[in-house]
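Single-structure report; data block below.
Complex shown without one protein chain; remaining protein chains in place.
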Amino acid sequence: MSEPANPVERPIFCPFNIIAGIIILVGLGITYLRFTGGLGAVTNLDDNNAWGFWIGFDLLCGVALAAGGYTTAAAVEVFGMKKFHAALRPALLTGFLGYSMVVIALLYDVGRPWRLPYPFVWSPGPTSVLFEVGACVMLYLMVLFLEFSPMALEWLGERKLRRVLVRLTLLLTIFGITLSTMHQSSLGALFLIVPSKLHPLWYSSYLPVFFFVSSVAAGLSMVIFESTLAHRAFSDKMDEEHKRAADAVVLGFGKAAAFVLAVYFAIKTFGVALDDNWGLLATNYGLWFLLEMIGFVLLPCFLFVVGVRDLNPTVIRWAAFLTVLGIVLNRLNICLIAFNWQLSPADRYFPHWMEIGLSVFVVTLGVTAYRFIVTRMPVFYEHPDFSEGH
Amino acid sequence: MSISRRRFLKSLTAAGVAMAAPRPAGAHGEFAGHPESYGVLQDITLCIGCRLCEKACNQVNHLPAPEKPFDDLSVLEKHRRTDAKTYTVVNRYDIPSYHRSPVFNKFQCNHCQEPACLSSCFVAAYTKTPEGAVVYDASVCVGCRYCLVACPFGVPTYEYREPLEPTVRKCTMCYPRLLEGELPGCVEACPQQTMLFGKREDLIAVARERIRKHPSRYVDHIYGEHEMGGTSWLYISGVPFEELGFRTDLGTTPAPKLTSGALAAVPIIIGVWPALLGGIYVMTRTKEKAAVRDKDSAVRRAIEETQAAADQARKQAAEKAKVEREKAVELAVKKALEKAAKESAEEGS
Partner (left out) sequence: MSEGFHSLQEFMTHTKGILYLLSLGYLVAFVLFWKYLHDRENDDD
């Protein structure tokens, strides 16, 4: 209910703009090379390793880390936990931008991006898990756009259209949670078809469940992580309610994350037991698996517990950061590191610097858009004309 | 709430039971493949590594000329795989313990009965033809390369250097030639008749017969009979298959079966989640409303009680004031009467 701070006039050549500018220029260069020289000109992909960093990081990690949208919406709109309301708009914005970035990255990775609609309008392959992923991501992006649009409409002063969209909130939220459950788990299901290529410690018939549960932890942690960054960078854009709620969000989400990570650890253990893979834990890959599970699942879980019990938001923030790293590690393991584990070292894949460069470019686009939006639209504060919102 | 809570919970339980006991999607029967399906039986013991099959494949498919010509057998020193310009390769395996070493094996698409490439393609770019060949349609391909990921044999290849119109490349079993009644190029070109083209069922019978007739010559296994649900390209060998670079740990589960469970969950989530989430929403709202109502009535009652107590206190105070006033009046009257009595007594004397 307080007045939003006036948008600070930032100089054109501030450090963020310069760095972002360089990254964007490099990205444009890579774009040119990609569409004149093919994937081979900018990636280290080959016939043995057809999916690389862009799929492993931009798609798999991107979707998992954008999960804050549906988890926060579930908490606030479905479970009615009003105290997290301040976290909802930032989470939805991140979700919307995150999925948009995933689509942009896909435009580079697939051979003929203009044909991406083909499976859904022309020639469906319904037995493909990728069909389901594509359909859900497409629909969910639309849902996120509609959930984000009231923020833009408030900025533009469009009352009537905004009211129509706000009435759709519950429907969009439920649809969004359903779609998210499906595509988060389906990203894991993509790898069900390759038991012969994915290391047994990561391959499981439970892959879809693992991906879904870990996406919840990822979403909760990203909300905490981003609120930490946002409070440092954009606190002048935040109203009192938002600032006051910050710690409540961190504590509440931290508690939830503790549970989810504990459950995740347990079911991953069940997965090892199901296939009787205990002996594999003593191998090199086994140690790597244990590092992922103990260092990046069990440890953050423990830290979340400590932070919640001691009412210490700082510990919780570190736990969230570790969880995010753990999710990234898990997705990269399944897609790149534990995948094709049986190939000889000469045939293994490592990303080309331009693959990483392009991913940084895409993330930068997202961060730039985020910055533009939060400094102008009512994300961290309530627009004075629309405070009948809750 | 119009749906009775009991009915809602009952449907939840039913959904839970249904989800807890996942059944694999698909019929309970076996699928036998197309009855007229052709295949190729590759007798590895006959191959001499001349690479004439590679040359024929290159010509029939109008592929670009390779760096080293086909009669250059030095390429056999390294193991090669298929690539965007090479649909088939012959590799050499030196096996000291085998009296017929070196062994040569021709590698190409196995034209599976239940192809993983087909199952994984989200734009239906692959077709398992009735003739048995697994063919690829570049006109719909989006270039996602999931088929390259999915193929357990590592067969399909991709044109990574093609910027705008890249395609997947692999052996076609010379499908156009099959339709003309001709043999695949490699089968026809082989001087040793290493490969035999025919109905898949017949080939399996031939293979079994050869193994039966010459048990010391062959390993007792037809590779491709059951692997990944069976392939149309079948192999018999004089040495164990794993020594020739074959994956022998693939199992017999066909690729579509590997994902059918996960895919089956999709419509169930679509069916159950909205009801579940909607139900939670209604339940939390109802609880909230009930809590608000309770709070309101408690507040109202508190106000009423306070009001009543205040009224009571005021009434009592009023009563008390009245009594005191009456007493004061009485006292004043008494005093006045006494005074009057005293005055009249003084006047009287």
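Here the chain labels run A and B in written order, and each chain numbers its own residues starting at 1.
Definition applied: contacts are C-beta pairs under 8 Å (C-beta built on N, C-alpha and C of every residue); 3 or more make two chains touch, one makes a residue touch a chain.
Just so it is clear, the structure is predicted and the values come from calculations on it, not from any experiment.
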item: Full-complex contact with the absent chain, from A:Y70, A:F175 or A:F339; value: A:F175
item: Which of B:L118, B:A150, B:I204 or B:V219 contacts the chain that the document leaves out; value: B:L118
item: Omitted-chain contact residue, chosen from A:T43, A:S100 or A:T127; value: A:T127
item: Listed residues B:P191, B:P215, B:G245 or B:G271, member touching the removed chain; value: B:G271
item: Positions on subunit A contacted by the hidden chain, ascending; value: 124-127, 135, 171, 175
item: Touching residues (missing chain, whole complex) on subunit B; value: 1-3, 25-27, 29-35, 113-115, 118-119, 124, 128, 130, 229, 254, 256-257, 260, 263, 266-267, 270-271, 274-275, 278, 285, 289
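In this section, only the chains that are shown with their structure count from here on.
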item: Interchain centroid distance [CA atoms averaged], subunit A/subunit B, Å; value: 19
item: Residues of subunit A defined as touching subunit B within the complex; value: 34-41, 43, 45-48, 50-51, 74, 77-80, 109-113, 115-116, 118-119, 122-125, 127-132, 134, 170, 173-175, 177-178, 181-182, 185-186, 189-190, 192-197, 205, 207-208
item: Subunit B to subunit A touching residues, read off their complex; value: 81-84, 116, 118-125, 140-146, 148-150, 152, 154, 156-167, 247, 249-251, 255-256, 258-259, 261-263, 265-266, 269-270, 273-274, 277-278, 280-281, 284-285, 288
